[in-house]
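The structure under discussion is supplied below as structure tokens; questions concerning it will follow.
Heads up, one of the protein chains got dropped from this complex, but the rest are sitting where they should.
Order of writing sets the chain letters: A, B and C. Residues in each chain are counted from 1.
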Amino acid sequence: MNTGSFFKGLLDKVAAPADPARGAARRAREVAELCHSLLSGRGEVSGAALARELLAAYAGLPAAAHTPFLSLLASDFSPDAAAISRAADTFADEPSPHHLIALQRAVESPRQELFRRLNVAPGATAMLIELRRRLLREIKAHPQLAAVDSDLAHLFSSWFNRGFLKLERIDWRTPALVLEKLIAYEAVHEIAGWNDLRRRLAADRRCFGFFHPALPDEPLIFIEVALTKRISSTVAPLLDPNSPVADPFHADSAIFYSITNCQDGLRGISFGNLLIKQVAAELSREFPRLKNFATLSPIPGFARWLEQQAIGSPALAALLSTLQTTDWHLPAAQAETLRAALTSQCARYLLHEKLEGKPVDPVARFHLGNGARLENLHWLADTTPAGLQRSAGMMVNYIYDLDEVEANHEAFVGNGRIAASHAIRKLAREYEKAGNGVEAKPQRRK
Amino acid sequence: MNTGSFFKGLLDKVAAPADPARGAARRAREVAELCHSLLSGRGEVSGAALARELLAAYAGLPAAAHTPFLSLLASDFSPDAAAISRAADTFADEPSPHHLIALQRAVESPRQELFRRLNVAPGATAMLIELRRRLLREIKAHPQLAAVDSDLAHLFSSWFNRGFLKLERIDWRTPALVLEKLIAYEAVHEIAGWNDLRRRLAADRRCFGFFHPALPDEPLIFIEVALTKRISSTVAPLLDPNSPVADPFHADSAIFYSITNCQDGLRGISFGNLLIKQVAAELSREFPRLKNFATLSPIPGFARWLEQQAIGSPALAALLSTLQTTDWHLPAAQAETLRAALTSQCARYLLHEKLEGKPVDPVARFHLGNGARLENLHWLADTTPAGLQRSAGMMVNYIYDLDEVEANHEAFVGNGRIAASHAIRKLAREYEKAGNGVEAKPQRRK
Amino acid sequence: MNTGSFFKGLLDKVAAPADPARGAARRAREVAELCHSLLSGRGEVSGAALARELLAAYAGLPAAAHTPFLSLLASDFSPDAAAISRAADTFADEPSPHHLIALQRAVESPRQELFRRLNVAPGATAMLIELRRRLLREIKAHPQLAAVDSDLAHLFSSWFNRGFLKLERIDWRTPALVLEKLIAYEAVHEIAGWNDLRRRLAADRRCFGFFHPALPDEPLIFIEVALTKRISSTVAPLLDPNSPVADPFHADSAIFYSITNCQDGLRGISFGNLLIKQVAAELSREFPRLKNFATLSPIPGFARWLEQQAIGSPALAALLSTLQTTDWHLPAAQAETLRAALTSQCARYLLHEKLEGKPVDPVARFHLGNGARLENLHWLADTTPAGLQRSAGMMVNYIYDLDEVEANHEAFVGNGRIAASHAIRKLAREYEKAGNGVEAKPQRRK
Partner (left out) sequence: MNTGSFFKGLLDKVAAPADPARGAARRAREVAELCHSLLSGRGEVSGAALARELLAAYAGLPAAAHTPFLSLLASDFSPDAAAISRAADTFADEPSPHHLIALQRAVESPRQELFRRLNVAPGATAMLIELRRRLLREIKAHPQLAAVDSDLAHLFSSWFNRGFLKLERIDWRTPALVLEKLIAYEAVHEIAGWNDLRRRLAADRRCFGFFHPALPDEPLIFIEVALTKRISSTVAPLLDPNSPVADPFHADSAIFYSITNCQDGLRGISFGNLLIKQVAAELSREFPRLKNFATLSPIPGFARWLEQQAIGSPALAALLSTLQTTDWHLPAAQAETLRAALTSQCARYLLHEKLEGKPVDPVARFHLGNGARLENLHWLADTTPAGLQRSAGMMVNYIYDLDEVEANHEAFVGNGRIAASHAIRKLAREYEKAGNGVEAKPQRRK
């Protein structure tokens, strides 16, 4: 160490407590330096050691250093604009395969190669998913991170290609290490602990997940299924940890009552579509007597949409204020009054409220886009606080009929047509007939 | 089927025997049609079924249809040149992250998404490797295929990222399904059958390969190691299927005597570098007494290089004509005469004959680029016909000293410096001193 | 069905509610009939089907039928006394190998063959262990069951031979199905639930069990180990679910703090001895810095023994009555007064109170018989209610020094000598010097 760097080191130490932001920036720069090394010639031969070092350094970053580091990834590892322009001009002059290849190389961010080299280190795949999770939280405030996000998304769409994922059954034989993650991740119907989980994995239930070979203990997505007689119209019996276990070979219906994406860092890499169909096929093989494959789903956007409708509609506003009281569903008369108004509103919402030609409701968009059919709407099917609040206590069944999903999907994509049962269409028409739906109801009832 | 297509079908059948090329072209178009479907909206929901269908159709293509199909991949699934130009102009005007992302998307070939979707089908990864293998054989004759090759190479560099590969020991417990592939693939020292293979997997030998989770029965690359006392100077004892099996815990040297890339379709995706170092680390753990990690390698470019040198040199030409006689190494006096001339020529060839700053010899380029050191040159170390012909019977040891590989590599990359022992350097100097090496020898010996 | 059996069936049904004992007896006879079939020629060819049928019939036995069935096993499947006498006479006349073999066959109970044939059915091994568990609870009341017990014990000593057991690490990757059994079975320090269990399987803890291939989800015995700095003298820190997890590579001691036999039906088939030594060897390999292998054990027979001593000793009786007050250890002065008296009593108890030449205390008998050394006695090392009550709050360390276990064991078996530290011997001598130990203490302290 020469005198210069000695004093520099001294200054750093002095400065650190005084200016934590500066310390964080320095730490971020140090990790970025390792990134440069990994991309250099040295990285080619000592890649594995360097990648491990980089991973450890990143893991040791203080919280304040993460955004600076992400910013360095955005600023220092982007492709060279001038080189892009030259390659683009050459291609424009003569759009040959070789000029195309040259241009493709020019526009690829050095970040991609960085991430690929980093991935040699054990644990790097998980670290990159985590990095993107952080990045997605920062992206609104730091729009320049979009290019980093795009690179990660591109890489992940190759790495997590469906062909590399394994569908695995999750049951009481699964390692506890994986099971505790179900408890942590479950996003639809919270798992209250190990006893609750154990019931959800009993003989008349099934749980499947997609796993990637590099992350053997991390479900990417998982789905919970109840094997029942008849299509379920309420969710409480499915979730009751003390319910008796039925013989699954007597079931005629498979109810997909929960599907959870586990990795925020893989947002936009779609698995759910394939998972449902593959699980349906798997269950058909194991239980040839199954006839119905149906979800029991919330309508999570309904209450929010209703609020928007209520602006300027005193009748809707009154209805909404009722919905905001605790346990509004308990007084039977009140519930019955609300029923007609809300179910037809909801049917209309699901069938006709669209954004860019697709249903506004995210769950409807997902299942209808997959080729499912909207079959039933159940009043007071989910009276948990969350269910009452977001979906006004209602739930719906989307039916996966493997013989019609393709046709449904094509009609949906081609001309926005939604597959729905006669009953649902009729409900929605009641709304139409009644004008704006709320004030109309009492009249219709006469 | 309407009348039109009925007649068309009829005509096709009639035409088929008459014009096989036309039939092949039609078959290629049919598969390309499936590719379009898979990329369409229909592919999103029925991807798995379509991908399987496409795979089967491709597998059924007659030989004559392969090149037409590859050409369709090149012509019909490339990015749109006009869209590229627009995106390039926008980026040139304002090089923002979003314009960069837009340009990156514009230059990406639809082929990439096609391959990613296809990969959902079981067996698709293997099929794509096979497709690139065919393509690489055609690329000289059909240069427009370069863009398809570039897309596959790009995809494979993500899919076959080292972080996803598993180093697996291959031994007599390995499934026969995998073992028979070693016999088929071995490229350095042919495996004569199951008995030969069994000896190469005995207690004083080790074999390791890299495997990808999607191809569990397919080694991507494998390396064969002999555990010996002292660094081997001839290859015959290592290959003798009847040699006695030694106690590996008494060995001090691990001799990497064969390394084989198994998948032509993965050309350019480099694994060998990492494999050697990881195997060396693995062996160090199992056998703490090992001190030397060395190859016993051919000099496969030597004879060809010598031929070029001989043009215009009567002395070298005479030497070469001796080398072209059968069993030239058997007359002891003749062999001794050749020894001095050839070993110093060879040392010179390895140390000083370069192409773009790197050794001309492909094996030397590989190991020296990995940071190995050129240690010994052994006269008549490989007297098999192939060894006598390509390497004039010589072999060399490259030493992998994990403490120095990084420094060696950096010197090699930075200023083209080759790590070599004093003995090798001295041998090469003898050549220099002697002028052109051949005529000089008798004088030096006086 | 003929008329007779029709009426018999009718009568059975009528009788059943009126006389449940008669119904139970009938059910027991029906299962015994299946046993006879399985032993007959029919059993040879249809063994698998019959064995499954028998298993199902046994599983369906009402509680009241179990003892009758066990009695039938004792009475109807014993060897023939007359045949035994004949074979014994023949052997006495001429003790040839063939007469010995004939006698061995004559004395073997047909039950043994019955159990071997039954074992073909899936689940039969577990069922037989369960059957012996029931039998052992009944054996005092029904001494004729001893012969059945002896046959099962003989069979199990072959089936559960140590050579067929697998030592398996149990950790957070183990299936929940197995982990929940640890919670259920743990006999020394109760596991309070999944969180408690999770801590006991963290990085600075180890858990190992023996498993039999036919019962892959059933630990036969398991041992819990803490990796610590220094030999633990109190158990609370080892059991605290919120204690920080230490780096096991810094530990110098492995503390065996709990060992549990899981299967009552395998009583007398000893595994513990081998388990401790094998785990010690396993841990030595993984953590070469470990120097001490020690238990932290209760003295479960101490309090009961003290009660017997107190008969006729007013001083001891007074001491005992103090021990029976809640939280007697909390008043510091009182605890200190008790300390001297109890520790020396306990040392004496462990070293000198013997039954048939071996320590009365079952834990001492086990570890000292295995060749361990009694090293330390810790005052107030276990202040849980159970610890205060049974062991007067004390715990001891038995040391497993693999270099001395054999010599210790031989001295123990040969002449009843106990391996113990100087400190323990000194403590026990204080008791001797003080006469009966209690009254003496105050005097010694002057």
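One rule holds in what follows: contacts are C-beta pairs under 8 Å (C-beta built on N, C-alpha and C of every residue); 3 or more make two chains touch, one makes a residue touch a chain.
The shown structure was predicted, so the numbers you read here are calculated from the model rather than taken from an experiment.
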Chains on display which the left-out chain touches in the complete complex: B, C
Out of C:Thr67, C:Gln263, C:Asn370 or C:Ser391, which residue would touch the omitted chain in the full complex? C:Asn370
For the full complex, which residue in C:Pro62, C:Pro95 or C:Pro314 touches the chain that was left out? C:Pro95
Full-complex contact with the absent chain, from C:Ala147, C:Ile183 or C:Leu320: C:Ala147
I'm checking contacts with the chain that's been left out. Which of C:Glu30, C:Glu53, C:Glu108 or C:Asp252 qualifies? C:Glu108
Give me the chain C residues in contact with the hidden chain, please. 41-42, 44-48, 74, 78-79, 81, 84-85, 88, 91-92, 95, 97-98, 100-101, 103-104, 107-109, 116, 119-121, 124-125, 143-147, 150, 154-155, 157-159, 161-164, 213-214, 273-274, 277-278, 369-371, 405-406, 409-410, 413-414
Contacts of chain B with the missing chain: which residues? 172-177, 179-180, 193-194, 198, 217
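By our rule, only the chains that are shown with their structure count from here on.
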Cα centroid separation, chain A vs chain C, in Å, comes to 51
For the pair chain A and chain B, the C-alpha centroid-to-centroid distance in angstrom is 41
Averaged-CA centre spacing for the pair chain C and chain B, given as whole angstrom: 61
Could you say which residues in chain C touch two or more other chains, in rising order? none
